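Complex shown without one protein chain; remaining protein chains in place.
The letters A and B name the chains in turn, as written, and every chain counts its residues from 1.
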Amino acid sequence: MSDSPPLRAAWIAAALAALALFPLFGGKFGVDLVTKMMVFAILALSLELLVGHVGLVCFGQAAFFGIAAYAVVRLTPQSQPASIWWLAPAAIGLAGIYALFMGSLSIRTRGVYFIMVTLAFSQMAYYVAHDTPLGGGSDGIYLSLVPTFRLAGFELADLSKARPFYYFALFVLASVFAFLAVLLRSRFGRALAGIRVNERRMRAAGFSTYPYKLAAFVISGMVAGIAGVLFAVKDGFVNPELMSWNVSGTVLMMIILCGLWSLHGAVLGAFAFSLLQELFKSQAIFGDFAKHWHLGVGATIILAVALLPRGIAGFAFSSRVKALKHYPGAGERYE
Amino acid sequence: MDIATFLVQCFNALQFGLLLFLVAAGLTLIFGIMGVINLAHGSFYMIGAYMAYALAPAFAAHAGWGFFAALATGLVIAIALGYALEWAFFSFLYERDHLQQVLMTYGLILVFEELRSILVGDDVHGVTAPDWLSASVPLGDLMSYPVYRLFMSAVCLAIAVGMYLVLSRTRLGMMIRAGASNREMVQSLGIDVKLIYRAMFAAGVALAVLAGMIAAPVSSVYPGMGNQVLIICFVVVVIGGIGSVRGALAAALLVGIVDTFGKVLFPQAAGVLVYVLMALVLVWKPDGLFKAT
Partner (left out) sequence: MSEVVLRGRAITRRWGGVIAVDNVSMDLARGEVHAVIGTNGAGKSTLINVLSGEIPASSGTVELLGADVTRWTQPRRARAGLGRSYQRNTVFEPFSVRENCRLAAQARHQRPWRWWSDASRCERSVDAGLRAARRAGLEGVLDRAAGLLSHGEKRQLEIAMCLATDPQVLLLDEPLAGMGAEETERMLSLLDGLREGHAILLVEHDMDAVFRIADRITVLVDGAVIASGVPAAVRANRDVQTAYLGGPA
């Protein structure tokens, strides 16, 4: 992918068009799969903000994803469907609150501590879901009624049907992408990039870095919450595994897979990794062994990170400036 | 809570804490000295437990010393495994940044879990403690405490003391601590740092495997036990301070107390209390309670 804006815009437009047209020939399984990929793409975008752009390697993204999903199920009344206009913000808000809590404590830690602390706090959420009545236990809970999406009496989309939901998810993905793109080139976004590259210099210049990082953390958590809302509505079922570190690890892998360290890299990585998972799960190829698909995924992760430290794109783009440009971890070792 | 129950919980807390220390010490040393964060450390604990299960029938016939033979066998396998893993995999992680280490060891967890699933299946297993350790010590009129658990605590304590002596009193310990602060310097002194690292890593693995082996009769053997232990160990390491063995001990005991008494006093909150503890410690000391060894 070139850096020139018109070319990139063309690529993005083409991708949008392809996604928009896909349901016409995708088939039921395809539409379902791509919808899930889009939800994960949103989750990946949330992590790209935090890891790729600010340089905070968070291993707890699943918590925000899961909390929002659980909130959707828990807040939906038994008797009548909720309107997505209030249900989504409420769920996202709850995810944001947990992000505020997690972030305020973990951002004060440095380097590896941050990874461990975010992992631990997301496990805390997992245990709440798994062990307390709030969460409903390891069996999970079902969404009683799919929320409505109406405006002035008109139903904008029937979210319980596959195709309308697909387009709804596509719309949300595009909006989140656009929002983050604008955010990253704003003053706030540039300050975050500066914090990633050299926090010391930012502080010496006069930026109080803690509030910036905390704000980024909360925004990231809320975007992850958006993905969680979509997931809950689509699947109609939530269980504590949504908050497991498997999810966190998977998303982390998605953003580094393509090695582009950009928003579109995160989306591409989400799609690519999802396809990879489907590949390993496929009984057509692996027969009975397909139930051990984690082995293939694990081995792939190891090989991908070992051989391609800058992701797949590391192959194609080897100019020194590009190398300088984005890889957040390059050469930086935490104390 | 009457005195007997209180004593029982104290012993439980001690036993849990000391066991955690065994696993956490390996984790914190490997990170503190070699700079590698190893998510798969919990998998070694799981491997230990499954080894106890697998080796039990082989040594069942020999009532008395069979148990120790199984332990010794397990340790030898663990050290060999540690050596091999360090050479084949972990030595490549030293120069990598933390994100890569996290991802690669995360992939390793997946591989370990699936290998276990393929080789031994997904069932939950029990392991019986050896007969001569199966008695119970009476505590007051109504309660008694299993000897085996006291045995576990004794083993962990002995190892803790041994570690302290090695690290602070021996030349090897000095080299290890020096290697932690300045790898190049130690290397230029002619000491083979690579060998030390490999040995250290193997020792860390052995500690986790041993912990799993002796814990097996108490906690039973099930998939996911490795991951559970790992997360708690992370909490221990964060509270205690990365790289500090002393901190790991203090934190492990603290976590043992909070978790054990928490489960008894607030069963609803159960597993969450340990994280609340971590949150409180972080508010007060973001770098953990102790500095590195």
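Going forward, a contact is a pair of C-beta atoms (placed from the backbone, for glycine too) under 8 Å apart; a residue touches a chain by one contact, two chains touch by 3 or more.
Everything quoted here is computed from the prediction, not taken from an experiment.
The chain not shown here is in contact, across the full complex, with A. Of the listed positions A:L24, A:A152, A:A204 or A:A284, the one in contact with the omitted chain in the full complex is A:A204.
From the options A:L7, A:L21, A:L156 or A:V182, the residue with contact to the chain not on display is A:V182. Contact between chain A and the absent chain runs through residues 182-183, 185-191, 193-194, 197-198, 200-209, 212, 215, 320-321, 324-326.
Rule of thumb we're sticking to: only the chains that are shown with their structure count from here on.
Put simply, the C-alpha centre of chain A and that of chain B have 33 angstrom between them. Contacts from chain B toward chain A in the complex involve residues 31, 35, 37, 92, 96-100, 102-104, 106-111, 113-115, 117-118, 227, 231, 234-235, 237-238, 242, 268-272, 275, 278-279, 282-283, 286-288. Looking at the complex, you find that chain A touches chain B at residues 51, 57, 59, 105-106, 108-113, 115-117, 119-121, 123-124, 127-128, 131-133, 245, 249, 252-253, 256, 292, 294-295, 297-302, 305-306, 309, 328-334.
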